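Only one protein chain is missing from this complex, and each of the others stays in its spot.
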Amino acid sequence: MAETAVHQFPLRIYYEDTDAGGIVYYANYLRFAERARSEMLRAAGIESARLMAEDRVALAVRRCAVDYLKPARLDDEVVVETEVVKVGGASLDARQVVRRGGEALVRMELKLGCMSLDGGVARMPAELRRRLRDFVDGETTRAIQG
Amino acid sequence: MAETAVHQFPLRIYYEDTDAGGIVYYANYLRFAERARSEMLRAAGIESARLMAEDRVALAVRRCAVDYLKPARLDDEVVVETEVVKVGGASLDARQVVRRGGEALVRMELKLGCMSLDGGVARMPAELRRRLRDFVDGETTRAIQG
Amino acid sequence: MAETAVHQFPLRIYYEDTDAGGIVYYANYLRFAERARSEMLRAAGIESARLMAEDRVALAVRRCAVDYLKPARLDDEVVVETEVVKVGGASLDARQVVRRGGEALVRMELKLGCMSLDGGVARMPAELRRRLRDFVDGETTRAIQG
Partner (left out) sequence: MAETAVHQFPLRIYYEDTDAGGIVYYANYLRFAERARSEMLRAAGIESARLMAEDRVALAVRRCAVDYLKPARLDDEVVVETEVVKVGGASLDARQVVRRGGEALVRMELKLGCMSLDGGVARMPAELRRRLRDFVDGETTRAIQG
């Protein structure tokens, strides 16, 4: 259907995530986003360590645009939503939102590329590409959540 | 009884935790340990943000001794075990172990102190002290796990 | 004149900055960029801690768009170039580039806002605004480098 699949990853804000301004340090939302993308892949049967060991590739962020709307604070529980927008032969567009109780705190638009560990761009392994396309179609997430 | 209470906190190893040596960066086990202590307190009804806002105190590590036995790696799932050894009027002794599948990777012995946000040592709020003592007695964790 | 002022901040890549892929973890370039902005301000006589204590404000990133062109690696020495593009009453546009030996590795475009520690947007203190405008005019940096 037209319904978009969104992967949900909950996490807690700890001291390590905050700074002397009393809020989450701006770079740390990118750590949260990467954890969420890893868990989305893991839910689809793909592990980063195995991608590196067996296929000699890794997904690397080529571009990200981040909008900081409201800060998260110590002890907050937030959810990172991840949505795959487009899957190409060697790249991937995604959208991620960090929410607290439904309210959007940070929005990210990302372009990731498949990189060979030996340097340069690499075509995505077929299984990875197929699994990611399932996310666009919404099959994988629906399966997870159902 | 004499049985010791141990709080269990599971976590996953992400890219952010590793370094170019392919293993978890040594300082990051202290981040994991702090998350686990926060969750132990939260399980006992104590939140760090509330301690700061209402009681103007924070628990700070005064001393820690860390033994690195085996490294954790990307995608590993580990558990941080936390055990309160002794509770004083303004301080706390704890033991923490990071395990993977039962095997001890890192062992820590810590002394924490209650610090006033205005500087200097502070007596622990009565509720915090009582809750921590429950951990030594094993009541709280047994309640959580049971 | 039309010549733009660019602040230069050199830094070294350590183990803590890298990940199991053997390169700098993508969120860490934002840490480097923030160090560089802090040093640019410090060079102009502005310290973050003093801004918070005396003016009850902090500069916060509202938006950043990051292009990852080439990765930095362990032991690399890189330079973060910072350029103030526009200074408003409560906001600031900046461009930052992380370079290694002249080659651009990461490019960032940022919008920062002046935030009150009590919440909400705040007008920038006059001294801060004046100092930042000097950067746009190129006076401050030329003074530093000359």
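Lettered A, B and C in written order, each chain numbered from 1.
Note that a residue touches a chain if its C-beta (ideal position, glycine included) is under 8 Å from a C-beta of that chain, and two chains touch if they have at least 3 such contacts.
Note that this is a predicted model, so its numbers are computed, not measured.
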> Looking at A:20, A:53 or A:69, which residue reaches the missing chain?
Replying inline: A:20
> When the complex is taken as a whole, what residues of chain A touch the one chain not shown?
Replying inline: 15-16, 18-23, 25, 27, 73-74
> If the missing chain were put back, which residues of chain C would it touch?
Replying inline: 12, 14-16, 31, 34-35, 38-39, 42, 47-50, 52, 73-75
>> Using the document's contact rule, name the residues of chain B that touch the chain not shown here.
In response: 20-22, 26-28, 30-31, 34, 49, 52, 58, 60-68, 71, 117
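Heads up, the rule we're going with is that only the chains that are shown with their structure count from here on.
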> How big is the gap, in whole Å, between where the Cα atoms of chain A centre and where those of chain C centre?
Replying inline: 26
>> Could you work out how far the Cα centre of chain A sits from that of chain B, in whole Å?
In response: 28
>> Suppose each chain is reduced to the average of its Cα coordinates; what separation in Å results between chain B and chain C?
In response: 35
>> For chain B, give me the residues that contact two or more of the other chains.
In response: 15-16, 73-74
